[in-house]
Structure formats: structure tokens, C-alpha cells
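The following block contains the structure, expressed as C-alpha cells.
Here the complex is missing a single protein chain, while all its other protein chains stay put.
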Amino acid sequence: MKKNIFFNRDIFHNKKREINIESLVEIFNSFIINFRIKNNFFIKDISSLENLRDFSLLFLDNQNFNQIKSLNNICVITENQSIFEEGLFQNIILVNDFNLTYVQVLNYIYGHEDTSDYFDDFVIVNDSYISKFSEVDQSVAIAKNCVIGRGVKIGKYSIIKNNVIIKNAIIGDNVIISDNTTIGSTGFGFNIKNLGAKNLYPQLGIVVIDDNVHIGSNCTIDRAKIDLTYIGTNSMIDNLVHIGHNVQIEENACIAAQTGISGSVIIGKNLISGGQSGYAGHIKIGDNVTVAAKSGVTKNINNNSTVAGFPAVDIKEWKKHIINQKKNGHK
Amino acid sequence: MKKNIFFNRDIFHNKKREINIESLVEIFNSFIINFRIKNNFFIKDISSLENLRDFSLLFLDNQNFNQIKSLNNICVITENQSIFEEGLFQNIILVNDFNLTYVQVLNYIYGHEDTSDYFDDFVIVNDSYISKFSEVDQSVAIAKNCVIGRGVKIGKYSIIKNNVIIKNAIIGDNVIISDNTTIGSTGFGFNIKNLGAKNLYPQLGIVVIDDNVHIGSNCTIDRAKIDLTYIGTNSMIDNLVHIGHNVQIEENACIAAQTGISGSVIIGKNLISGGQSGYAGHIKIGDNVTVAAKSGVTKNINNNSTVAGFPAVDIKEWKKHIINQKKNGHK
Partner (left out) sequence: MKKNIFFNRDIFHNKKREINIESLVEIFNSFIINFRIKNNFFIKDISSLENLRDFSLLFLDNQNFNQIKSLNNICVITENQSIFEEGLFQNIILVNDFNLTYVQVLNYIYGHEDTSDYFDDFVIVNDSYISKFSEVDQSVAIAKNCVIGRGVKIGKYSIIKNNVIIKNAIIGDNVIISDNTTIGSTGFGFNIKNLGAKNLYPQLGIVVIDDNVHIGSNCTIDRAKIDLTYIGTNSMIDNLVHIGHNVQIEENACIAAQTGISGSVIIGKNLISGGQSGYAGHIKIGDNVTVAAKSGVTKNINNNSTVAGFPAVDIKEWKKHIINQKKNGHK
């Protein structure tokens, strides 16, 4: 289980500079309304509410943050006056444009594949490009025209077929990834207030694919914004499947072709998902859930449920609805 | 705004020969029932009803053509006896098989990527193939295993990731195109009367992607049949999205994963389109429209509408329907 893996962000996304909080305040002066800094430190990382990291920035929108405890080495950046005034945080910066500050501060610190100063360097092995900063086990079979980017690790006996792109990802043992699939690409982190490719929220997380997973052809699995997109052990993913950023799928999932899972969906063990099914963002699916083909799942689903339709409901209810529909059709 | 860009078709699709109308009549003799030629000229281009071009052929099916004005330098080809007889057109050829004439005449004049005499020539730059007949700005970052075809222009600071194919396209500044995406491929221009790859309507248009657009991984954007497929400034397109030939999308579109937009759909500004939504061909979507995930849009949609379901209706109506369905399910 690699779900709680620690990863060194800088191996994947080239950190361009080390700055401390006081310098940050100076440089991004024009965005800053107010600030309080109790302990100045060099910024080593970024945090999410789920994963607080030492010496990091935490961008806090209007989310619930009462569970946050050890905050000594974190600097909060917020647009929210009341969060600032409340005084819970020792290090906090109040900004006038949360979205833009998010984009510009992180792009100042990190190069990543959506900026022009992203850096990688490759060797050619068996007609594929393997980053010098990757760790591919010697037993791995990599076919033609693949690109294995910086930071990527691939475990024992995995098979990477042709024209596969793997970036910003940790791949377990005995994983098979089929042709033309893209792993670790940029999530749909668009910034509704400031559209356009330049204003994309930097996607600085990674993808983790656990042991013994099979991923089909022409799939896309996006890396997380800050933490992990995770695919659990033994999962079987068919062709043309899309898995959005921050998605977490526990072990033994079977996901049929053309399924789409939106960002930040959390899925339990033993999912069976029919073809062309879709999942709305930020929902939670329990263990042992079956989702019929072409379902559109819009809400949390309890353990041991079978759902169908759009919006997806218990399959018994769905069948009743289909029978009613049929009756009405014959009136 | 590059929507009304002029493009030189011959840069993209290699013109094989220059012929004049009288030669055309001779060569395609067996297809021709009757003809009137007032001013013989060398055929320089082809026209659509929306974009008449000088010294061009205009294939006229049974469409409305009353708005056509300057017709001196156009030669109409039609199967429609009454169009021929009406006498509106100075240069007109009446043929016995419109579809086959379309295919054979245009394939006689143009090489394109669906004929064996298509011609391109490449240099290798940083492990990608760049056509000698393309113009890629020096600031553009192109990753591995890409193919940039003849005629393609790419503007400043754009980022083209790995294994991306760009053909028959003009790409603006600050555009990001993610891995394994195909731009400018052949539209679904099949010829229902004469099926088969050989009888495909030649797709001789291009794709124009305006500044600051982000396109995800494993997408397909087909080139137009004669004019442009157009993606407006600042648009954000997620993974595995299909955009058909002749589609026009104005600025600021946000299109989630696995959306499919059929040929010739016209979309206004500020579209928000949920994942797995689909659009029937030849419809018109207004400005500021939101299309919920998994919708199937089958008709024109007014400005400022929010629609859902299949066939897509106003989202309030859709919600009522879902509530009714739920009630009936509990009977």
C-alpha cells in the first residue's frame, strides 16, 4: 500500500529557488494586504489541509480548517479577512487575489511541465526517452517511443507498452500500462476567475499506481494538485478511461472502458464500474460498490451498493423507473 | 482573435496541379451532364457557402444559396438540375454523382493526408519531427515524439508536450497542448452513398487554436472540411475530448473530460461544459451557456441558458423530471 507514501516534490517539479517568507512578502508586495510572521523560515514545500508539511505554504480558501494543529512551521496565505483576524495562525498573509497569488507564487518557486522553465534531461534506452532523474528497475520492459519523466519510479517486472507517457508518477511492481496512455499529466485545474493556459493552478502533486495494476490503452490519469492521485493494488482499468486529479481508488477496482472519474473523487475497495460511467467531482464512493454502465454518479455512495442511471440511484429503483417509463411509453 | 484568419490552403495540403475549368470539364467528362462556362480560369482554391474565395470551385448541394453575391470567379458544381437551369451562376457544371465528383475532383487537385501522394518533409528537433514547411516560434517548447506537419504555425511561448500530433493547424501564443493529443486530423467526412476510406470527402480545411488555450491529453480536434475548426482564446479543454470538423468555439470555454462535440457546431463565449456531455452536429449554442455533465445537446441553445439531461432541457425542467421519476420509482 503506497497510498501514504512520502514523496519529495522537488524531484518531480524542479524547484527554481529557495526563498523565505519575508522575501515572499517583499516580492509579492502588490498582492499583499496584511501579514503576520512569527517565525520566518525557508519555504521547503506546500501543504494541503489533508497533508500538512513542515516549512510549507498553505493556501487557505474558505474551507474548514479547525482540525489544523501543528502550525508552527506553516505559513497560511488567504484572501479571507476573518481567517486573518482570528489569530489562529502564527504566520499568515492576507492577499487581495487568492487565485492569482496561488498561481504566481507557486510558479515563482517551482518549474513544472506547464511552465517554460521546466527542466528534464533524458537518455535513450531501447528507443524510449528515460529521464536521468528517474529510477526504473532493471526488470522493467519499456517498449518504443515512451517518455519517462523526472522523478518517476517504476517497480519490478512492470511492463510499459509503446508510446506511453509517464511523468510525475510512482509506479509499483508488476504493473502493466498499455499503449498511448498518459500518466501524470496536468489536471483540469483551471482558474475560473482568470482563465487561460497561463493562469492554470500549478499542478504540483503526483500519481501513485500500486502493485499489480493493469491500465489499458489511450487512458489519462492526471497528477494531483498538491498530494496524490492514487490507484490501488490489483486494479484493472480498461481503455480510454479518464481519472482526474486527486482521485483516490482503493484496491481491486475494475473500471470498464471510457469511464470518467472527476477530480478529488474518493473510492473504496472492490469497485466495479461499467463502461462510459461518470463520477462528479469531490464525491465519496464506499467499499464493494457496483456502478452500472453509463451511470452518472453525482452523490456519495454507501458501502455495498449497486447503482445505475443518471443521476445514479439504487439499481432496484432504476429498474422500477425503466418499467414505469416503458408502461408510459405504451399509453 | 484569429477566427477570421486567411490561410493559404496549399501550404497545408500539397496542390498537385493547376488546372482551369475547361480542362476540368474535359478530364471529368464521364461525370458531367451539362455545363456553362463564361469565364474560364485556373482553379486556385475551393469555397464554402460561408467563405467564397476568388477563382475557386463551389460544390453546391441542395443548400440555400440566395445570399451568394460576387460569383464571377467561382465555378459551381451541382447535381441539382434546377440550380443549373435557374441561370444564377455564370460558371456551373451539372454532374451525375455529386459525392463522387466531390471526392475525385478534389483528390485530383490536392494531395492531403488521406491520399498516398501527400507530401511532407521533416527535420528532427529535440527528438520530434518538425516539417520544413512549418513555422514554429523559437520560444516554443516541443517535447518528445511529436510531429508538427506542413503549414503548421505555432506562436510564442506555447508548450507542446510529448507524442502530440499537430497537422493542418495554426496555434496561437501561450497555448499548452498535452500529451498524446491529435490536432488537425481527418474529420468524420464519410460519404454515406459511397462508403470506404477511399471515398472520404477530402478534408481540406485547418484547425485554428487561439492564444492562451489549454488542451488536455489524448484529445482529438479535427480539421475543417473547407474552412476552420476554431477554438477561442483562453479556452480550457480537459482530457479525451473530441471536437469535430468545422466546430467553432468562442473565447473562454471550459470543457470537461470526455466531452464530444460533433461536426459544425457553433458555440458562443463562456461555455461551461460538464464531463461526458455530447453535442449533435450543426447546432448553435449561445453565449454564457452551461451544459451539465453527461448532457446530450440536440438543439440550439439560447444565450445564458443552463441545460441538463438527454435530450438536454433547461436544468429546472430536468430537475423536475428527476423528482417525478423518483416519486414514480417509490410508487
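Note that the chains take the letters A and B in the order they are written out, and that residue 1 is the start of every chain.
Assume a contact is a pair of C-beta atoms (placed from the backbone, for glycine too) under 8 Å apart; a residue touches a chain by one contact, two chains touch by 3 or more.
The structure displayed is predicted, hence computed values, not measured ones.
Asks: Touching the hidden chain in the complete assembly: which of A:145, A:168, A:229 or A:264 does that?
Replies: Within the whole complex, the residue contacting the unshown chain is A:145.
Asks: Out of B:26, B:137 or B:317, which residue would touch the omitted chain in the full complex?
Replies: Only one of B:26, B:137 or B:317 touches the chain omitted from view, namely B:317.
Asks: Using the touch definition from the top, which of A:163, A:199 or A:264 touches the missing chain?
Replies: Reading the full complex, the residue touching the unseen chain is A:163.
Asks: Looking at the full complex, which residue from B:78, B:91 or B:218 touches the chain that isn't shown here?
Replies: Of the listed residues, the one touching the omitted chain is B:218.
Asks: Quick one: say which of B:61, B:114 or B:287 touches the chain that got left out.
Replies: In the complete complex, the chain left out is touched by residue B:114.
Asks: From the list B:60, B:200 or B:256, which touches the chain that is not on show?
Replies: Counting the whole complex, the residue in contact with the absent chain is B:200.
Asks: Which positions on subunit B touch the chain that was left off?
Replies: Counting over the whole complex, subunit B touches the hidden chain at residues 113-114, 116, 118, 122, 129, 145, 147, 163, 165, 167, 180-182, 185-186, 188, 190, 192, 195-198, 200, 218-220, 222, 240, 242, 244, 258, 260, 262, 276, 278, 280, 296, 310-311, 313, 317-318, 320-321, 324.
Asks: Could you pull out which residues of subunit A are in touch with the chain that's been left out?
Replies: 127, 139, 141, 143-145, 157, 159, 161-163, 174-176, 178-180, 211-214, 216-218, 233-236, 238-240, 252, 254, 256-258, 275-276, 293-294, 322, 325-326, 328-331
The criterion applied here is as follows: only the chains that are shown with their structure count from here on.
Asks: What whole-number Å value describes the gap between the mean CA coordinates of subunit A and subunit B?
Replies: The separation of the two C-alpha centroids amounts to 33 Å.
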